[in-house]
Structures are given as structure tokens and as C-alpha cells.
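Right, one structure below, let's go through it.
What you see is the complex with one protein chain gone and the rest in place.
By written order: A, B and C. Residues from 1 in each chain.
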Amino acid sequence: MINIAVCGATGYTGYEIIKILLRHPKAHIKVLTAKLDKPTKISEEFPELKGKIDLACEELVVNHVLKKKVDLVFLALPHRVSMEYASRFIDKGKIVIDLSADFRIKDVKVYEKYYGQKHIYKDYITRCVYGLPELYKNRIQRTRFVANPGCYPTGSILAVAPLIAKKIAAKDTIILDAKSGATGAGRKAALGLIFGEVAENLMAYKVGVHQHSPEITQELSTLAGKEVDILFTPHLVPIRRGILTTAYVSLNKKADLSSLLRLYRSFYKNAPFVKIYDEGLLPQIHDIVNTNYCGIGLALSLDKKKVIIVSAIDNLLKGASGQAVQNMNLACGFPETMGLE
Amino acid sequence: MINIAVCGATGYTGYEIIKILLRHPKAHIKVLTAKLDKPTKISEEFPELKGKIDLACEELVVNHVLKKKVDLVFLALPHRVSMEYASRFIDKGKIVIDLSADFRIKDVKVYEKYYGQKHIYKDYITRCVYGLPELYKNRIQRTRFVANPGCYPTGSILAVAPLIAKKIAAKDTIILDAKSGATGAGRKAALGLIFGEVAENLMAYKVGVHQHSPEITQELSTLAGKEVDILFTPHLVPIRRGILTTAYVSLNKKADLSSLLRLYRSFYKNAPFVKIYDEGLLPQIHDIVNTNYCGIGLALSLDKKKVIIVSAIDNLLKGASGQAVQNMNLACGFPETMGLE
Amino acid sequence: MINIAVCGATGYTGYEIIKILLRHPKAHIKVLTAKLDKPTKISEEFPELKGKIDLACEELVVNHVLKKKVDLVFLALPHRVSMEYASRFIDKGKIVIDLSADFRIKDVKVYEKYYGQKHIYKDYITRCVYGLPELYKNRIQRTRFVANPGCYPTGSILAVAPLIAKKIAAKDTIILDAKSGATGAGRKAALGLIFGEVAENLMAYKVGVHQHSPEITQELSTLAGKEVDILFTPHLVPIRRGILTTAYVSLNKKADLSSLLRLYRSFYKNAPFVKIYDEGLLPQIHDIVNTNYCGIGLALSLDKKKVIIVSAIDNLLKGASGQAVQNMNLACGFPETMGLE
Partner (left out) sequence: MINIAVCGATGYTGYEIIKILLRHPKAHIKVLTAKLDKPTKISEEFPELKGKIDLACEELVVNHVLKKKVDLVFLALPHRVSMEYASRFIDKGKIVIDLSADFRIKDVKVYEKYYGQKHIYKDYITRCVYGLPELYKNRIQRTRFVANPGCYPTGSILAVAPLIAKKIAAKDTIILDAKSGATGAGRKAALGLIFGEVAENLMAYKVGVHQHSPEITQELSTLAGKEVDILFTPHLVPIRRGILTTAYVSLNKKADLSSLLRLYRSFYKNAPFVKIYDEGLLPQIHDIVNTNYCGIGLALSLDKKKVIIVSAIDNLLKGASGQAVQNMNLACGFPETMGLE
């Protein structure tokens, strides 16, 4: 049994972490923190939790959290805010699962360009493992500091990783056309997120400049052993949760679908949360919503030289909180799927 | 041709007024005002307007507006803000259509209780006509100052007015169960309005204390010539626009549906925007959305002593901006339906 | 461990039963039946189930099911179809949880009027218990044949039962204004259910003639010991799952809210799936969706002589499949909440 603090408990990802941990046989939530005008029980903010957990959300003060003898801290804080807290909990020997982007990007200059501010805890970046278990399970099992991947990168990287790792993709630009539900932007008051603006609307946004673009590039390039060129276009669609990513990859040579599917199944044979779809089938959001699964399906162009890959994840689970608990399981030596099925 | 200022042009109701006026053969928009960090063309805020109207939105300064020689001012401003501007434009002899609640409630104490602040322009209240053309067409035709009704009151009052006016309703409480789309709350950043909170959700809110309750009571009581008791319950539903109101009224004695329908048709015979549905049919939001119509349908309880009335309006049109232009038409001597069909 | 058949596995309620049973420690699904052109694995119909249950759905043939030695049968079949199968499984000594309406209505004439066809298994009606555990827990614990309540009746009856049982409601008509998501109509191809017709729409339907009206009347009248007059109006709203019911009840005399809340808490003290909300709070669909809970909140009219009750349920869980498993738990002697939290 480990004792846990969830910092940022009233956001969508904090809330989902709490719901998972309540079903987790080895987890005990000791502390919840949130930015609120006054101490508020979490069950007042989310009535569904009433009778299940009645902790009050307190202001995040590191020493207060340490006094509660927690073993592990989930940081579901805004980018840039997370940085300081992560470093301080690490210094005190806590296991930290950081859901922000602050330690995902290895190249500080790239981070500073895309997130628009100085990184003042550079030394911690190298101590941190990028928490995509399908690529880095062994390293996550040995770390105490995980940078939990972004939601878009999770869907995009899982969609194309086998082609990159196996050197089957041509050097052409990889197109990643991603469609995300509105909770991906967080639980915050913003004009662009209100129902009247989002419902019955579709838009592409931050084309070419989205902060998840360098994260995807970094991971795919690492996997390829050379720079991989991607074109990532996020879209906002009127669903609450889910990301569907349609990836377009040119191949080195003609392929057949059954070989590609075999390749994918083999690549993900130790990945309990990846489901490869049979020929002719593609994942939909309904298949994976409210689960930690990533569904992946493939189709070929008529000339068999391009492959279209569709991946589907729940942005709040495999794209955030579910993956965070998956990382906790690995870092703590629990079964990878514990509490997540 | 009249010259017009639309104050509060970037809200949902301001935007709808602009769109109607662009189709209106007698209206010329001279001034748009909005609260923005810098002067912004309205077509930047709403790309649909590009090439149709490219005025910049300016800060609302009464003297600036007066210099532009406008004849009529639409005030699509927040409650409490509208008060001062309405009085000043009235003083300068302008026709004012005020979409706020500031001059709807005759009893200042009631206003102050429900809107939570002092009313400092009491003298203007009596000079203002409640702009529900189906009840007050003659008075609107002779006024220069209209208090445009609330969205919920429009749907509720039109649903039951014939029964009240004709003394057919028993003295029992009238139940008004109203379901509104999210644009009814305005175009503003608020956590409770974001897509993640509104989609796939339903809620009743402000039960017994909604500020539209006294407005409905006032108008129905005036119509009845005595105090009418209502129970008004608003609900938020995940649609962008539309209010469906289900009203439950006890009758003095058994009724038959065809007589009631005749009564309704007769009561609304000079109301070009009210459609009474044939027996067995009830209005839906799809029937009236994007129009200025109010659809009304009736059904009887098995014992024929209670009538269920369903009314449907587009909250932004008949519930706000369409009705405002209808009032403009009446106040300016134009055909009532001009620009609205 | 009991062996189970789910008949009608590819509808929404069948699917939900399967998902619950997969988490239930005492349930083992042996047979799935569905009306399909050819035997199809349930995981082909619902990819989410892949790897968790791969049974094929077969044609419903009573003898085939019996051969599989099932102990209990869930009938998630259309009204009128269920009748025959229920009787045959009962004859063979199986426990039957019937989700159809075929055995809910005690008065055959009423059933035949509202469901439009002869009831040819009248003898079985009296052998069947109405499966609302909050009213009939003891009887359900001793039966082998449960008529699972309708979704609307569950939300409506739970909302007002304490007032009726405790003789606090005046004899006036009880208004039940219910708003349901689209899955309440089942998983079937119908023009009125397609996205283009339901999205951005609201409608009242079957006003005064809905088949759930006599079911509610029967149960409330039984509880009151005399005929209770209700006016039940169902509405279709564009959400996938959930029913919000707003009930309006006149009281015998003035009440205060805290006493009423105490009464509700007392009435439901042994009901693990009913949550009474604190003063000032009302349930929303988001609070209870994907759970078996019914949330109930109360408000009073200004004159304290009418109470407004809002109840919220997930129509597919507490309104159908969750309640069906709750009934299974009671009928089989398992803990009432097993598999449902």
C-alpha cells in the first residue's frame, strides 16, 4: 500500500486520477490539493465522489504534503507551475508522476520556445523518464520521476512507432491529423471552450506551432535514430473526451496489410493497453472511451505504398490520468494493469 | 431608413441583431460598441460577417454615439450596466430598445432583490413599455423606450397568456418547466458553461430564485388583473439555442382541446410570429430555431381538467434579438415582420 | 457462482448487463442471444469487449439455453416478445429478470391498452415482483421472477415515494416532467432517433399517453393505498444517457426543507443506491452517469406549500441494467451492491 498526494485535484485529470485510485487495491490517497478560495471537500466539487472520498482540497504547500508521509505525488498542475514542485518533491525522495510538459522535452531551448518561458530546473530533465510504457517500460520500472506524455503525443506516437522503429517508413513527412474532444484543453473558464462556441463547430488550431509537435518529433526521432519530419495538425471537435488520430505514412516499398498488422502486434506484444484491430476494422472513440486502451487500426492506399493508421484513446485516461497510474504501477512494482481494467 | 447603434455587439444577442439588421431594408448600422482590449472589426470577431459589415467595435461612449447621428440604440449590455446608458440615450431623444432586465420590473424592490443592486433610474421605469408585442403591440407602437422581455418569460408568458386572459385557468399554481440551450447564459467565459461541463449533462438551476420568475409573475398578474402564482424551474440542456417550455395549468372546469385551440388562435390572431399547432402536434426546437417564431401546442390530461402547453422559441431570436427588431419595427412604424422572415 | 444467459445482448441494455457482469465476482456469462443475420461474436459488435468476452451471440432458442445449464436469465427483449420466453424459463425453474414491460402492470386491461396487444400469460403476472429494490427489497429477495422497472418510472417513483408513503402529498395532481437521453429509446434504426433529428433539438412526446404513465400510477397508488393522480410528460433531449425528472408536488401543509430532507434520508436509509443531496444542491446527470445511483434533491416554493424534487439516474443503469443486476443480487442472496460500485 502506498500513500499518495494528488496535486491539482479539481481539474479533469486530477479527478480521473482520484477515480482510478479509489478502485486501486494498493493506493491510498492521503492528500488532495487545489487552487480554491477556501478549503472545499472534493465531494462538493464532484458529487459523484460523495461517500467514497471526503478529503478536503488544501492549498499546495510542500511541507504540508511531506508531513502526511506520502510516498508518491501526482502533479496535475499547469505547465510551468509544475516545475518547481516536481523538483522539490524529488529532492525529498518522493516518487513523482508529473502530468505537465515541464520535463518531457529534453532540449531546453525547444521547451522554452514552445512554452514561452525559462526552464529553471534543467538539471532535473535528465533524471526524468518519458512515461510512455509501450516504449520505455524498463526505464519506468527503475525510475522515481516520470514525465507523463501529452495526450496528442500518446495517440500519435503509438500510431506510428512500429513503422519508425522497424525502419519501414520512408523519409517523407509523416502527417498526423488529430481530432480531440474539449476536455483536452482542461477544466477552465475560457471563451473558446464554452458550449455555444464548441458545439456544432470544428476547427483546426495552432497549425504548425502546437507545443505537442516537438514532443512527438523528439520521441519518433529517438526511436528512428535520426530526425523524423512530422506535420501535426490538432483539431477541436465537439465531444467531451477522446482523441482520434489519423496518421499518413509513406513506406519504403510496397507493403501488404497482413504483414503490417503482424508487425504491429509483435511490436506491442508486451503492451497490455494497446489493441491492434483486425484487417478491415478501425477504432472509434466509443470503443475506448472510459478505458486506458489505445485502439489502432491500419489501412493501405491502393498503390500499397502509403499506410493510413487510425489510433483512438481517451485523452483523460491513456492520454493522461490512466497512463499516469500505469506509470505509477510500473514505478512501484505493481502489475502494470492494476486498477485500470 | 434609420440609423442604428448596437451596443454590446460581440455578445450572442448583439451578433444576432447585426445579422438581422443586415437583411432589414430600412435599417442602417452606424455604430457598434463592445468591451474589447483594442478596436476590433466585428468581422474579425465573427468571420461570417466579413464583406458584409466591416465596422470596428468601439468603446461605448455616449457622446461618440450621438455624434454619429443614430436614431435608435439597441442595448445588448449586461443587466445593471444598461441602466445608465438607457437613461442617457432616452434623455437625448433616441429610441432605445433595451435587452437587459433593468426596466422590465415595475416594482423596484423586486428588481433590487432579484438583481442584487440598487436601481438608480427609477423614474425611467414607468416611461418604458414591456416589449412583448403579442400583449402590448399598441403601446409599443407609441413608445420610444422598450424593455425587451427575457428569453424565459417570452416562452412562458406566450404559453399561458390566453388561459390567463380569458380567466380559464384555476387559481392553482401554474407550473412552468423550462429547458434552455447554453447560449441563454450569454457569450462569456464561465466554468459552468464550458463544453466539458454542459455536454451530456442536464440540470435544474436557481430553482425558485431565478430572476425571470418575478418578470413572469408580473406580466401574468397584470393580464389576470390579480396575483397569479407560478412555479418556474429553468433547466440547462446541451443545445446551443432554443427554449422549450412545458407549462401545466389547472382549469376552472373540464375543457375540450379543440375549443382551447380555437381560443389560442383567436387570442393570437394578430400575432404574426405565433404558430398554434394542430391537435396532436407539439412544437420542437428544430421547428423554430433560427426563426423569430414561437410555436405553441396543447394537450389535455385524461380528466380534461389540466392542460399541458408546450412552447418553443429560439432564445436568441424571439427570446431576444428577433423580438428586439420586432419591437423596433413597431416603434418605428415599419411592418412588424420586416427583416424577420 | 451462477451461470447466466443474457437474451438481447446487442441492445444498449444487454450490452450494459454484460459489462457489469464481467466485473461481478459471482456471475459467469454462459449464453448470449441476439437477433442477427449470422452468429456474431459480441466483441465484433462491441469492440470494447474484445479480449474480455468472446462468446458468439446465438439465436434465442429456449432449449439451447437450457442445455447450457444456466441458473438465471436476463431478458433484454422488446416488449411483447419477452412474454413468452419469460414464462418458459420460469416453467423450467430458472430465475428470470425481465427488463421488458410485460409483467410490470398488474391490470391486464391497462397493459393491453398501453402496449396495444393481448397479454397471453396473465397467470404469470402475479408470480412476478416489481423490481424496485427501494420499495420491495424483501419480496425481491424471495422471488425467482422480477419485472425490472421502466427507466422513467424508476426516476419518477424514487423522486416522490417518500412524500406519498408518508401521506404528506396533497391530493392534487403530481406533475412529473422527465427529460431523457436518446438511448432510452433503444438501439434501433429509427428516423426520429438519428443524430440530425435529435441533436440541437428538444421535444415533448407521447404527452398523456406514454406507456410508463400507468406504471408510475400503479406503484404510487399502491404506496398511497389509494389512487394517485399524476401527469407525466416525457421529453427527448440530446444526451446519450441519463434521465432528469423534475417533480412538482403540493403538500398537505407548509413544510420546511430540512424536515423533508430528513424524511427522505430516513425513507431511503437502507437504499444503498439513493443519494439525498444536501439543502441547496440538486443532482445533475454528470453526477450519476455510468453509475447505478439515483441522486435526489429538493427545493421548496416560496410559500412552502409545494416541493420541487429533482431526481437523476443513468437510464441504462439504475433505469435498466444496473437495477437488473441489483435485483439479481437480491434474488440470489448476494450483497445488494456487488459488481455495481
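Just a few scattered comments:
Note that in this section a residue touches a chain if its C-beta (ideal position, glycine included) is under 8 Å from a C-beta of that chain, and two chains touch if they have at least 3 such contacts.
Treat the numbers as computed from the prediction; the structure is a model and nothing was measured.
Interchain touches from the omitted chain, evaluated on the whole complex, reach A, B, C. Which of B:Glu16, B:Glu58, B:Glu197 or B:Asp287 touches the hidden chain is settled by the complete complex: it is B:Asp287.
Checked against the hidden chain, the listed residues B:Glu16, B:Glu200 or B:Glu215 yield one contact partner: B:Glu200. Interface residues of chain A facing the missing partner chain: 172-173, 175, 177, 179, 197, 199-205, 207-208, 229, 231, 233, 235, 237-242, 244, 246, 248, 250, 282, 284-286, 289, 299-303, 306, 308, 310, 312.
Within chain B, the residues in touch with the undisplayed chain are 46-48, 50-51, 199-200, 275, 277, 281, 283-284, 286-288, 290-291, 295. Interface residues of chain C facing the missing partner chain: 12, 182-183, 187-191, 193-200, 238-240.
Following the convention adopted for this analysis, only the chains that are shown with their structure count from here on.
Greatest centre-to-centre distance from chain B is found for A, with centres as Cα means. Per-chain Cα centroids separate chain A from chain C by 37 Å.
Each chain gets one centre point, the mean of its Cα atoms, and the points for chain B and chain C are 39 Å apart. We define each chain's centre as the mean of its Cα atoms; on that basis chain A and chain B are separated by 45 Å. Shared contact sites, meaning residues of chain A that touch two or more other chains, fall at 199-200.
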